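Take a look at the structure below.
Removed: one protein chain of the complex. Kept in place: all other protein chains.
Chain nomenclature is as follows: A, B and C, assigned in order of appearance, with residue numbering initiated at 1 for each chain independently.
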């Protein structure tokens, strides 16, 4: 038997994540909550070109108490916006676990998410791909082995991406680097996302690089997180923990 | 107080290693054993352009019993050839530890090295740079996290390097890859040595790359190994173990 | 006024090319010829999610004589299969030019294509992206500047790509390299296509690399070729010529 999943968010990334869940035999997408009422009552699977019904669509106006009870899921995966945490707090009393991939939480909402962790298992990671989390974990290990190495980060993204990559800033933070000086941002063409951490010693250079080929990588990371979380008791977890168990 | 070191091998790599040891304040190069009698009795330090005496040079015809006793060292580092193990087996009874970086051991000589491990601490690694060993260790971890990833290796070396890189073959072996199919060898110009392990998933690619800038990296790896070995009891160790203590 | 285009091929690549043509203001997609009769009479634009009519769909059973005359186009772009050349030979008497991107021509069909070049301007390139053709042209120039450089090619593609990249073989041929020895093929995950030409000298390395982010690059190359061809008289041209005019 697989895991039942409810998804918050059905935008550019959310719909790709929904598709990944539908394509994973060990997972069942029970429902999707999106902001607007477009296609309410239809099935995400149909909108994504599948020939069966999976992932009934609800709007943010839905009766959540009833949804969480009548259509209980093992895990809620959240790719929507900061405020959704308040919508699904009622689900945890049914034993539902939470995977949140929100990248910019309002402090208040992040607080609420952490409160949920006293009742159920919650995993929160703004960088939910497996690869990026391996990149971070491996970089931290390498820094411990060669603490005197110089470290810089080069991140490359599509030309219209305004801000410095949050992932790059996170890596810099985890490695105690000067964010201003050590993060180099390249903005050209249609690059989906590339992060490279460069370790320099006098006589050797080590590079760890992650390239995203499509947004489906987010879905795969979230599914991995959901599966890992099923074996966990209540508490707040990170993606890195989900991976580092195997790092030891 | 530092570590006293005796070095076997003073060829292209050995002399660079000697120089690294001399340049490391925590280490003292007591002597060097080279095959020929050239410069016997002189000091390696002088030949390398230093202004002080360090590392008296002995030939392979020297009276080793006397050398190992009268000029006892904490660690012997071996960058010479397969057969040297028989020359320094007498040193272990004085508590001397062994770091061997020989890349192509005769089976018989490797057997002898292993026998020494029943009397002292021996670390053996044909790829003694920190970076290469991190590359191997991190690749194994990543393969555990994403066992379904496709993996290939690209190694680049100077045009005259005949064989496939032993390091690349070792990585392939450690990752259970088909050596024929998964190791790609590029031979151009004066590249000192570059190894890249590529992990492919449907939607993301992770690369771990190591580039050698100079042979001095071997010396630094050997010194790291020697320092680590000082805290170890008798037994046979690998470079990976020396690093993985910190990987855990 | 822009260019009117007829497209042969509406499969995986053809439909992406159609979309690129529709999105280019200087081009009008008058019709599309596909093998099957599916969606015959409908508009490619609608199938691709646009809200206007552009690119009426015909099957390979259509009355081509009438189509080429009544719905004359400036350029036919061919992303279908080897045999289509016989279907559109009647178009050239109306002054229609031809851009063919067929990668594996039957010798007989390639012969027919060349015959058309005695009547109209024909550009044929199995590698129709701008980038790949720059890669080839620049590599040839660099080889002339440094004829003693060692050269190797690394091509990376998705795991299921069976053959060695035709583009890589073409580069090897153009540079007079031993195809067996100098082309290295990596097959991992979902890499769309990456080609790297490495030039090695004793003291410096030059790399020219091309990465495809999506198949739309083919459409852009074909449109560039079509626009360039509008200024040409009858004859057979290559993509390289279309670019090398500016290389001089």
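As a working rule, a residue touches a chain if its C-beta (ideal position, glycine included) is under 8 Å from a C-beta of that chain, and two chains touch if they have at least 3 such contacts.
Small disclaimer: the values here were computed from a predicted structure and weren't measured.
Novice: Of the residues C:47, C:117 or C:130, which one touches the chain left out of the display?
Specialist: Looking across C:47, C:117 or C:130, the contact with the absent chain belongs to C:130.
Novice: Determine which one of B:11, B:90, B:126 or B:190 touches the chain that has been left out.
Specialist: B:190
Novice: Of A:23, A:59, A:103 or A:184, which one is in contact with the hidden chain?
Specialist: Going through A:23, A:59, A:103 or A:184 one by one, A:184 is the residue touching the chain not shown.
Novice: Just name the one of A:45, A:96, A:143 or A:203 that touches the chain not displayed here.
Specialist: Answer from the full complex: A:203 touches the omitted chain.
Novice: Could you pull out which residues of subunit A are in touch with the chain that's been left out?
Specialist: Given the touch definition above, subunit A has residues 149-152, 154, 156, 159, 184-191, 198-205 touching the missing chain.
Novice: Contact with the hidden chain only, please: which subunit C residues?
Specialist: 129-131, 134-135, 138, 141-142, 144-146, 201-217, 220, 243, 246-248
Novice: Considering the whole complex, not just the chains shown, which residues of subunit B touch the missing one?
Specialist: 189-192, 213-214
Assume only the chains that are shown with their structure count from here on.
Novice: Round to the nearest whole Å and give the separation of the Cα centres of subunit A and subunit C.
Specialist: Averaging C-alpha atoms per chain gives centres 38 Å apart.
Novice: Where the centres are mean C-alpha positions, what is the separation of subunit B from subunit C, in Å?
Specialist: Whole-Å distance between the two chain centres: 51.
Novice: Touching at least two other chains at once: which residues of subunit A meet that condition?
Specialist: 213-214
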